[in-house]
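FYI, not all chains are in this one, though none of them got moved.
Per-chain residue numbering starts at 1, and chain names A and B are given in the order in which the chains are listed.
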Amino acid sequence: MALIGGGGQAFIGRVHATAGTLDNRAELVAGALSSNPDKARAAAASFGIAADRAYGSWRELLDRESELPADRRVDFVSIATPNYTHYEIAREALQAGFHVVCDKPLTTRLEDAESLARVVRETGRVLALTHNYSGYPMVRQARAMIAAGEIGTVRAVRASYLQGWLWGWQPDPDAPRGAWKSDPEKSGPGGSLGDIGTHAYQLIRYVTQLAPRDLSCQLRTFRDGWTLDDYGQVTLRFTDNAIGSISFSQATHGHLNDLSIEVDGTTGSLFWRQESPNELVLRRFNQATQTLERAPGASYMNDAGRFACRLPGGHPEAFFEAFANVYVAAFDAMLAEGEAARQNPLAVFPTVDDGVEGVRFIEQCVASHQADGAWRAMNS
Amino acid sequence: MALIGGGGQAFIGRVHATAGTLDNRAELVAGALSSNPDKARAAAASFGIAADRAYGSWRELLDRESELPADRRVDFVSIATPNYTHYEIAREALQAGFHVVCDKPLTTRLEDAESLARVVRETGRVLALTHNYSGYPMVRQARAMIAAGEIGTVRAVRASYLQGWLWGWQPDPDAPRGAWKSDPEKSGPGGSLGDIGTHAYQLIRYVTQLAPRDLSCQLRTFRDGWTLDDYGQVTLRFTDNAIGSISFSQATHGHLNDLSIEVDGTTGSLFWRQESPNELVLRRFNQATQTLERAPGASYMNDAGRFACRLPGGHPEAFFEAFANVYVAAFDAMLAEGEAARQNPLAVFPTVDDGVEGVRFIEQCVASHQADGAWRAMNS
């Protein structure tokens, strides 16, 4: 495993390092941890990366690792850099023969995302997108329950993703950290939309497997000095008249990372919330509300849910383990490449196609907002 | 107090009877409890209404009570009949000199609602609409906190009202009970929209006092055989770029009467849920989440919240008491009529103007839905 980016103050680099190696299936041995060569090399030690594989740039990393014998070079690179750099790094890495694990959104422009999808197909490499929330055991449990028809036909879905950290942000033109997040050139056209709205959209798609038709979006910027959206509402229409809504915010006081989803089916409803990730709530008309606690041995667990667990019930699992589950699924796909590279049906991970769809979601939301909420297609 | 309607299987008649008399400020002495004269008279005894004031129809009630001497006749009538009858009954009652307490929605047509507003003004009588959720102490607490600027400027609001009882409904042309609720002629053009969507809308308006500009709406009918909407999503735009969303459903399995609201201000956010009505959650960036428990003596309670309490903290209050608080506020207005009929600022109750706005909300939602979600004005 090689890590590109993540050596600064953001926590996501550590998350990749921890999650990628949690199950002892990978080892972090190389890195280009910053766009600043000196910082990149300096940061490597704290990640346990040896000096001779602490590279000054991602290009150097790809070049030098490619020169190593096959049994010594890294198998994949994890990309934890600002959004606008994903495209070039991922493309080059894939073309150099490496598998890729990449932060979302995949790219800042739809055409780049589509181009990457072609590269993935041409190279036969795996590209996994860290929509990490799809790695939670009870999210996988919910997905499998719905796929098995346990709540009937899905009619509606509501997702919400609320954060409040923007109230702690101070406008400062010199601030390096996170500055790219408010720069449309570097972050893409969506602010909170790209940062968290896409997570909510992907979660809806992953859990319900509803086919999208079109959307209408309203965006707002509530925080003075912030240049992108920090609040938004999306109405989603799916095939067969199903409907969905997404609210996302980075300007809701006191919410930390409050992603939730509720799905209405014709025979039941399901609710899950990221900050209480070990619980899935199942409701049926006239019956007691059922709280399904993550517990691999429990009677109500299905194979997908059980497969994603590492601990018995009551011993809570959380963010790292969910993130690691995306890695685990990607590892399986990397290993399976010789034999048709299919995903483990118990542990489907977000692919480059999900990445393309996520970038389209961002672009169509922005387009809808600019057209006063006009419907924009998602099914092309 | 006289009660019109409410003698059948629906529970709302008992609610009026209990809430109206909870504080011993009114006594239920007359009734026309059904549109069927025999049933009307038969039901009266179980409400403690004497036989000589158990009338066979609302017209008879108004006529006969009007003939009684002023100190014996009822002061007001409570209307708990199907929506389509509200207009005529309320109009006649007002014109006969009675105050009126009326279920929502006020009428099934906007022109009728506007006509009623004129009658209220002409007669100088009080008309209180039982948007009972505005009577909860912690809702009044929230309203007063927001009015006092305690969460800064309101930027966004999200309301949700989920029920699931429709999955217990069976299509049956002969069924009398609740049948009018699925008949647009009797219920008005909105199904769940009129039944619960208006409650959510009124709660938003009551708590935030934001001024509405326009709305976009999507409606759905998920329950086979149901003729009106049972699900909907509304995007609301207010002045000053504030935004809101409402989700309402009577087809979400296992939710009973799950009304909630969250308000985003520039210095804090507030959350309240009807099924846990004694708690109000206040959040501020970087600070501990505060749960304000209804407790008249607590340091955080304001006058409006405290004024609406009957019991010390930890001794939960609930639906009846909130409903009664609407009555109490209406009683104050009835008594104050000689002196300019102003409402008690600590206990503002929903008036005929709120009723007109609620009917406009229904009509504009339906119009927007029929125009594929086009914006419809709420500020005319």
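A few notes on this one:
Note that contacts are C-beta pairs under 8 Å (C-beta built on N, C-alpha and C of every residue); 3 or more make two chains touch, one makes a residue touch a chain.
Everything numeric in this text was worked out from a predicted model, so none of it was measured.
The complex is a homo-oligomer: every protein chain shares one sequence, and counting across the whole structure file gives 4 copies, of which 2 are shown.
Heads up, the rule we're going with is that only the chains that are shown with their structure count from here on.
Between the Cα centres of chain A and chain B there is a gap of 43 Å. Remark: chain A residues 151, 155-156, 158, 160, 164-165, 167-168, 216, 218, 220, 222, 231, 233, 235, 237, 241, 243, 245, 247, 249, 251-255, 262, 264-269, 282-287, 289, 372-373, 375 touch chain B in the complex.
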